[in-house]
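Next up is a structure, given as structure tokens.
Every protein chain except one is present and positioned as in the full complex.
For clarity, chains are labelled A, B and C in written order, and residue numbers in each chain start from 1.
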């Protein structure tokens, strides 16, 4: 089975690029399942229902979130109508929406998608290890789920790498998001889980996290805000992770970073391009 | 001119790999200048004088540091004898050692090397933008220095990217260190500076930041230390950044990540392999 | 009923003062119940079994802890034998010891004591509000417990004050610890709970948090450790909170800070000194 994960969509440039890329890549790579992180899709802050719908219509099976999940207040309401929108599972009990869902892939596999927030230098949430343990124990790989993808939205490489090794062999894919810079450490961990510390973003990399550079530089240097952060609107790079999964075991057999367009050096799963 | 930067050397595995790689890569790429970050060379924590000497003897022109600069107490003393060991420039006035130095490359170019600490989620230091401004103004590209390399040792991609854009055109190379995960965003910024958010480490990536996985997982899950952190001793990946610099302008003309050995996917400056 | 809570015991000076004060104050104030925070009793870091025993022998009914709970490794073992030693309730499941206990006071009242860690600028723990909700719902004031005391070990006044108001009317006493500086905001909240943002420490206040001033100043100024932190051994102030509780309702009727000895201005529950 062929799975594609795309990192945080930032602003209009990233949105347009992702919406154009998803159907194109479904064809080109003959994909079975596509997940995309949408926490910055609406001008950098959260996601509106209309943008969510655009991403789903473009062919995303699931949209995940992060610390910006509810930056658009409407999300607190419409998330209840959209079971393909997954917010971090370790938000407090009572938070609207759900943190995990089981979805049917094109090849009929049952894919469990979990989104979870790290804690180091992030918001104070309950333990991500425990929260995901509970989900994975309730629906284990090879029993409840044919495939398990975990989007670990976290700041530090230490928490991400520890998390990856802790769940190695119990998930098909563990992919980090949040830093908006793709890491070059994608690989298959010793027990068979595909891992990448950060998928990077879908957005304009000639920027600071996808936002225009002037105001971030201003804030670092003067400590005084001068204007709002605005998404950078140069050409976006669509960034993510391509994983081939063994249908029998649910574990990864091949993995490659995806980077297409924009200013970054390209990467493609050439093993799917015959 | 051909410059190679290698990221944080972690423990024995990373040290052995780096020491073997430096002379080999000097030959293979016909390098003019080599800088390596050594802040974790001694069992993950700091650097001893004998390890420093080994790295220099292997062919490193300069060794940079970071938040772990003085984990080995002896460094406070011997750093005064070693002008090729550069610690973060924004340590408080009075800190032993120096934060910048001008070095002669093999091709006779004068290379200014600056090491500086970020502040976001790091130790409380004085402003890295101002500290480096002072160094670069005292010895500007094309006047005091033919080439300027800045090792920005920082946690977040936001501070690193803002820093890169702020100095774009005023340095030859801005390369991040500290997260121990290489980013895949190496490129030449609009005004000619080679940039990479993080060079990654020289160490065993089947690990948490180069350390064995059990104790980091234990601490994240239980919040109670059980043992010391120990470097992971599997095969290391030598990670860094290769930059070709225009001798006339001091700006970058070609850039490529270097990743050799270990469990990461390989990358090489194929433009230097004729 | 008359209850006394004493804040973090720091080092030998604080320990000696607390051990001398507890029996003396039991007599002078005719106390029914005494709780003391012991997280810094052993040289500033944690508590040994022999020190715990000394505090209990002196007349403490319960000893609470905090982020330094397990600085002395032996505590992980002996805490299981001591049901009068209470560690933060929101440590991860599986942590040795317990986070709450029901104890018989001298006047036969059943006193529930809970210790809990804040999260803002502290270790990453699960939600203190939820953790204490669970304890208080399992053993509510006026049903399972005649009196409820919560030691909220936290850094910021915002988290402490929000916590106090959230549990107002559901606990007899909410007292903060951890900052080692007594606040002057002790009072009875609108629904009857005695509240104080921080009880202060039992230790030498001519210090930094009870430790000798040289090394803390050195670290703030140079960012480089020079020596270990050592407890300051000048005369200690015994600091805490005196609360009179209505036996019928379990709510507070009178409250006054206690500060005796050392360099701070004195405070006593003069309403108990007839």
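Criterion: a residue touches a chain if its C-beta (ideal position, glycine included) is under 8 Å from a C-beta of that chain, and two chains touch if they have at least 3 such contacts.
Here the structure is a predicted model, which means the values were calculated and not measured.
Enquirer: Mind giving the shown chains that are in contact with the missing chain?
Expert: Result for the missing chain's touching partners among shown chains: A, B, C.
Enquirer: Based on the whole complex, identify which of A:49, A:110 or A:124 touches the chain you can't see.
Expert: The missing chain is touched by A:124.
Enquirer: Looking at the whole complex, which of C:48, C:107, C:161 or C:253 touches the chain that is not displayed?
Expert: Missing-chain contact among the listed residues: C:161.
Enquirer: Which residue, C:77, C:138 or C:217, contacts the hidden chain when the whole complex is considered?
Expert: Result: among the candidates, C:217 touches the missing chain.
Enquirer: Over the whole complex, note the residues of chain C touching the chain we left out.
Expert: So the residues of chain C touching the missing chain come out as 121, 127, 129-130, 155-159, 161-163, 165-166, 179-187, 189-190, 197-198, 200, 205-209, 213, 216-217, 220-221, 256-257, 259, 263-265, 267.
Enquirer: What does the interface between chain B and the hidden chain look like in terms of residue numbers?
Expert: Counting over the whole complex, chain B touches the hidden chain at residues 92-93, 119-120, 124, 126-127, 130.
Enquirer: What residue numbers in chain A mark contact with the hidden partner chain?
Expert: 70, 76, 91-92, 94-95, 123-125, 221-224
By definition in this document, only the chains that are shown with their structure count from here on.
Enquirer: Could you give the separation in Å between the centres of chain B and chain C, each centre being the mean of its C-alpha atoms?
Expert: For chain B versus chain C, the centre distance works out to 46 Å.
Enquirer: Please compute the C-alpha centroid of chain A, do the same for chain B, then give the distance between them in whole Å.
Expert: 29
Enquirer: Hey, what residues on chain A touch two or more of the other chains?
Expert: 127, 130
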